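Provided herewith is a single structure, encoded as structure tokens, for subsequent inquiry.
Missing here: one protein chain of the complex. Every other protein chain is in place.
Letters A and B mark the chains as written, and numbering starts fresh at 1 in each.
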Amino acid sequence: MTLSPSMQTAAQLASRYALELRGDGAAAVAGVSTLAGARPEQLAFLANPRYRAQLAQTKAGIVVMRREDSDDYAGTVLLAEDPYSAFARISAQFEVIEALEPGIHPQTAVDPSAAIDPSAQIGPFVSIGPRSCVEAGAVIGAGCAIGPDCVVGAGSTLGPRVTLVKRVRLGKRVLIHPGAVLGADGFGLAMDGGRWMKVPQLGGVCIGDDCEIGANTTIDRGAIDDTVLEEDVRLDNQIQIGHNAHIGAHTAMAGCSAVAGSARIGRYCLIGGGAGVLGHLELCDRVIVTAMTLVTHSIREPGEYSSGTPLMDNRSWRRSAARFRQLDKLARRLGGLPPADDKDQE
Amino acid sequence: MTLSPSMQTAAQLASRYALELRGDGAAAVAGVSTLAGARPEQLAFLANPRYRAQLAQTKAGIVVMRREDSDDYAGTVLLAEDPYSAFARISAQFEVIEALEPGIHPQTAVDPSAAIDPSAQIGPFVSIGPRSCVEAGAVIGAGCAIGPDCVVGAGSTLGPRVTLVKRVRLGKRVLIHPGAVLGADGFGLAMDGGRWMKVPQLGGVCIGDDCEIGANTTIDRGAIDDTVLEEDVRLDNQIQIGHNAHIGAHTAMAGCSAVAGSARIGRYCLIGGGAGVLGHLELCDRVIVTAMTLVTHSIREPGEYSSGTPLMDNRSWRRSAARFRQLDKLARRLGGLPPADDKDQE
Partner (left out) sequence: MTLSPSMQTAAQLASRYALELRGDGAAAVAGVSTLAGARPEQLAFLANPRYRAQLAQTKAGIVVMRREDSDDYAGTVLLAEDPYSAFARISAQFEVIEALEPGIHPQTAVDPSAAIDPSAQIGPFVSIGPRSCVEAGAVIGAGCAIGPDCVVGAGSTLGPRVTLVKRVRLGKRVLIHPGAVLGADGFGLAMDGGRWMKVPQLGGVCIGDDCEIGANTTIDRGAIDDTVLEEDVRLDNQIQIGHNAHIGAHTAMAGCSAVAGSARIGRYCLIGGGAGVLGHLELCDRVIVTAMTLVTHSIREPGEYSSGTPLMDNRSWRRSAARFRQLDKLARRLGGLPPADDKDQE
């Protein structure tokens, strides 16, 4: 069963979302699109200046944009200070949502000691271990494996094939995408007589309300204390969070980034794709780390941080890279600079 | 049930694959191996010059190689301009393929509105959602989860535990390895009053004919339009493709590489392992990006591109790295160079 959208006029949208209307208030749309692809019965938006040139050609019936971008545009406009978030809000009503079907699918393996709220939906081929609990309105997708002592908070949704290994507690309205693994053993090893000895991982994972966790992302459980995501943390796909890491509220991390064990990330941080944070470090609130940067020491000041070298054609890069090897010699030859100090690298 | 290979003579292989034979046409092989490991009843190949020294010791009954590598080799040879592709073709006939077993395994959960071709094979613990379609000769491995509105094209194969979340359309002869997730929500967020607001992801994923997608690779569905792979795109394991990315035909990407949202990669590109392409960029056809390079601006000219620094022993590296911090000071001190311009970095 699906809920269908219907037509909306520019005037209705302006009123509903408190946006200023310019142009034809009777212009009606039945969906959203990009500037380049929109048909007259669709709404589009302009937020990223990269796409401003597409405004001249768009066939969109309504465009959401900033006032300063709208001067040369003759069509129907909804003015927004933040066109992207206005668009997000509008487009949500055109989303077709599959209706919840409460109950437990017959092909499941639920431990008798597990507590499943009758309003929750448990898909096929799901296993739920002893003492675990699925709260009201939660949805567990096909093929999820939930181990012992887990909690899926009210209104949370697990996509297909999510694993909660053990002692994983999700807050309310948490959304986890397919293939994610929460609560696997942290990577704790001690060398003992020439062989690795496994360090028991006795903690759990605690995920705050409104967090989102991407496909195939992994969050290990803590060695002693829990691994923690505070509320409204947003993780993209294929992110790795080591044991006992702590991620502050409202922090967002892009795909393939990683946080090593016991690192502590502040609130409202933005971690770029493929970036890494070494273990036991602390990042204060509102730190931005650019893509593929390696964070090798704690950061105490908000701001943007980077490492790496710029993109070059390979021939030029090879020359620069060869000179990088000679950098200390080069600096010494030039003279007048402070010595290259190991401590400088932490 | 399996199909067994049998012995092949050098003369038969030369004729079948249009290769020039040198040596004993009656030499017969029953399988393939490496130069170093081959027994007399096996065929080996020499393509990578790294392994030329192994030619002197090989016990292989037949060796496929280039003419210029064959002068000092006394054994039976099949000459090929491209020994690797000749070997690939020959070795395919020694592959033991499990025969298709059409039909739907009894332990499955298939929505009544899904259309499954009678010649398709649906493994155990597979779920298939409303309005999805599995075409002739397709194979769905154990534990796959296919959501609503998906198409698995004729002759396509999904390994075990693949997820197609929603609105994922696969062309013909697509091969997807275990754990891959296609069609999860793109990472679309807008900051709204100090909290993240989710941007609906209304698009789908469209995969062209003959694409191959590696284990645990993730391809998000588009925010508005589809995320697209054109035909014959080859993705290795653990690759991340962001929403609305577009990958041109015949492009190959090595393991752990990533393409951020709305980036557009041309045809016949080669993306090295662990490399990243930032969002909204365009790469023209025939671009090569070396391993672990970060692409930070669009590329308009075919060729090879790189970033990063060379491998060094840690002590030397620390000195060079410390001097990297001083580079601008060093350049200013030397003088005579154009200023370091922010725009230079895009």
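Just so it is clear, contacts are C-beta pairs under 8 Å (C-beta built on N, C-alpha and C of every residue); 3 or more make two chains touch, one makes a residue touch a chain.
Owing to the predicted nature of the structure, the values given are computational and were not obtained by experimental measurement.
The residue touching the chain not shown here, chosen from B:9, B:132, B:216 or B:244, is B:216. Checked against the full complex, the one of B:9, B:33, B:121 or B:262 touching the unshown chain is B:33. Of the candidate positions B:177, B:221, B:243 or B:264, contact with the hidden chain is made by B:177.
Here one chain is not drawn; of B:221, B:234 or B:264, the residue touching it is B:234. Seen from chain A, the chain kept out of the figure touches residues 107, 109, 125, 127, 130, 143, 145, 147-148, 161, 163, 165, 179, 181, 184-185, 187-192, 194-200, 202, 216, 218, 220, 224-225, 238, 240, 242, 256, 258, 260, 274, 276, 278, 280, 288, 290, 292-297, 301, 303-310, 312, 316, 318-327, 329-330, 333-334, 344-345. Taking the complete complex into account, residues 31-34, 37, 48, 50, 82, 84-85, 87-89, 91-92, 94-95, 98, 105, 107, 123-125, 141-143, 159-161, 175, 177-179, 210, 212, 214-216, 232, 234, 236-238, 250, 252, 254-256, 273-274, 291-292, 308-315, 317-318, 321-322, 324-328, 330-331, 334, 336-338, 340-342, 344-345 of chain B touch the chain not shown.
What we mean here is this: only the chains that are shown with their structure count from here on.
Separation between the centroids of chain A and chain B, computed from CA atoms only, is 25 Å.
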